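Below: one structure, written as structure tokens.
Note that one protein chain of the assembly has been removed; the remaining protein chains are unaltered in position.
Here the chain labels run A and B in written order, and each chain numbers its own residues starting at 1.
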Amino acid sequence: MDNNKVSNRKRIYAKEEVCIGCRLCEVHCVVAHSQYKNDIVKAYKKSPQRPLSRILVEETRPVSFGLQCRHCDDPKCVKACITGAMQQDPDTGIVTNDESRCIGCWTCILACPYGVIKRDFKGRKVASKCDFCIDLGGSPACVKNCPNEALYVDEVRVLNNEESKEKGGTAK
Amino acid sequence: MSYVIIGNSTAAVGAIEGIRKYDSSTPVTVVSDEPYHTYSRPLISYYLGGKVTKENMIYRPLDFYQRNNIRTMLGIKAMSVDYSNKTVLLENGEKLGYSKLLLATGGKPFIPPMGGLDKKNIFNFIKMDDVKAIEKVAVRGSKAVVIGASFSGLKAVEALVKRNVSVTVIDIMSRIMPRVLDDTAAAIAAKTLKDHDVKVLLNNTVETILGEDTAAGVLLKDGTKIDCDFIILAIGVRCNTDLVKDSGIKINRGIVVDEKMQTSIPDVYAAGDVAEGYNFIEEKMMEIAIIPNAYYQGETAGANMTGGNKTFNDGFIMNSMPLLDLPIISAGISEDREGIEVISKFEPEKDTYKKFYISDNRLVGYLLINEVDRAGIYTDMIRNQSDITALKTSLGAEGFGFINFPKDMRKEKMQKGGAA
Partner (left out) sequence: MSLDYSTSEFTINRDKDRCIDCQVCVRQCANEAHYYDDEEQKVCSDEHKCVNCHRCVTLCPTRALSIKKHELEFRANANWTENAIKDIYKQAATGGILLTGMGNDRPYPIYWDHMLLNASQVTNPSIDPLREPMELKTFLGRKPESLKVENGKLAEKLPPQLELEIPIMFSAMSFGSISLNACKSMAQTAYENGIMYNTGEGGLHRDLYKYGRNTIVQVASGRFGVHPGYLNAGAAIEIKIGQGAKPGIGGHLPGEKVEAEVSLTRMIPQGSDAISPAPHHDIYSIEDLRQLIFALKEATNYTKPISVKIAAVHNVAAICSGIARAGADIIAIDGYRGGTGAAPTRIRDNVGIPVELALAAVDTRLRDEGIRNQVSIVCGGSVRNSADIIKAIALGADAVYIASSALLTMGCHMCQKCYTGKCNWGIATQDPNLTKRLNPEIAVKRLTNLLHAWSHEMKEMLGGMGINAIESLRGNRHMLRGIGLSDRDLNILGIKAAGE
């Protein structure tokens, strides 16, 4: 084996002990993926087809937490995708769905172990999931706007996508 | 040193990506009898149905081969393999040498005996050329007979409905998609077909195809005659082992492979629909003809061809098969068996059905109709064979998710989440 690529992969984690179930993460995710990224009011009132939130909040009081795509080291959705629309960036590890090529077969939903892919019925009927806010420079809107610091980004050093991993970067 | 891959579909692509992750220099040659850039076979029904253009049929970008330094020989059929000299004979007479060989020849249609198969306008439903031929005759108002109400046949039906073709589908079993759906689920699916004016004839087979030199109708076992303009055969698929049949390599129903995708012949691997690997839920060797499996097997074979030690031994059947507007997802065991506990939730007003198969407090199969969100969590339970005693009562509940897990089980899953 001669490829010893090391990359820093980022992942968002939730702290259920301090998640207050307000769902502001969902609000900001919707805004971040709308055409009015800086205007919450317009994003909600003017968007002809308001985007789905890519973060999912699970709640059975008093427990709640947000969950979104883990951008896995071994992305089952990418390997299961029948059209090749689901792709992983080899450097950042971020998994995105090319909605222009997605046909809504839901094989990724079948494969995703976290169940974080949603069915988007507006328009073409495609699979919708977290893209780590790459359009906003990779600073996830949900993490930034959580009022109780219940979401955080952790960096993991990954060696060639394989087994040996060391936690590096800003591990909490 | 050079790697040769026979086949150009999912398993082959998995192998290419598996090889190139570890070895960017050794030459790789891909041989396929189809002349096309790698395309997604399941997309043929979406192409026929008008949802996907020809350009979007491709499974990887157009620069895929070039970027990965792959030499392609497309539209050229491989004829035989010489294991001792390690060469592949092509139809143009050329002999390709290999240090490692991957057989990824996929599946071929199964055609049961019936009269009149020599007529025109009788089509298979496997590859691009099939639908290219079908689209010429599948015009608005035409009549079609689809033989076989399994997944493949129903995808053909779906495409034809979108083309405003009048469709009759025939199957020998007592319900559609018999291997995956039970009676309750099949009834929901059948309702969808009925709503789209598809005629479904069960417990029946085609004796003879009628017509002069072009198919014009079918004669059924029970004497019924049905007129049509064309026929699609979608009865089943067999492993396409023609290339290496009788060559000495171990073949059962498919080319037998171990958990490293090695065949019985050294330096020869097999992956995808042609391979017979271990299904760890059924606990037996069998072909698992689904895309995720083909990709994983291909990737594993590719890695091992470069000298790696990857194993793939947790394959099992899983399918997402939307039928018109009805989502259907299933994985693992799909029929009632002795010793298997079944939990099911049926909500007829919502056309929602959920069924779970449990063995020894572990999930071994499930079926979801309509409410298919978060299905992957169940798939993962099957793959990990985790103890789900604490979850049994909430399986299939509305909003089921990690919130139903006991806290430590949930934390382990979510905190590790994503790390392989």
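Things worth noting here:
As a convention for this text, a residue touches a chain if its C-beta (ideal position, glycine included) is under 8 Å from a C-beta of that chain, and two chains touch if they have at least 3 such contacts.
Source: prediction; values computed, not measured.
Note that the undisplayed chain, when the full complex is considered, contacts A.
Checked against the hidden chain, the listed residues A:Cys19, A:Cys105 or A:Val158 yield one contact partner: A:Cys19. Those residues of chain A that touch the chain absent from the view are 17-24, 27-28, 40-41, 44-45, 61-62, 145, 147-150.
Here is the rule we go by: only the chains that are shown with their structure count from here on.
Mean C-alpha position of chain A lies 28 Å from that of chain B. On chain A, the positions that touch chain B within their shared complex are 1-3, 9, 11, 13-14, 16, 56, 58-60, 63-65, 67, 70-74, 76, 79-84, 100-101, 103-107, 109-115, 117-119, 156, 160-163, 165.
Every residue of chain B that touches chain A in the complex is listed here, in rising order: 14, 21-25, 40, 42-43, 46, 51-52, 56, 58-61, 291-292, 295-296, 299, 306-308, 318-320, 322, 327, 329, 331, 372-377, 379-380, 383, 399, 401-404, 410, 413-415, 417-420.
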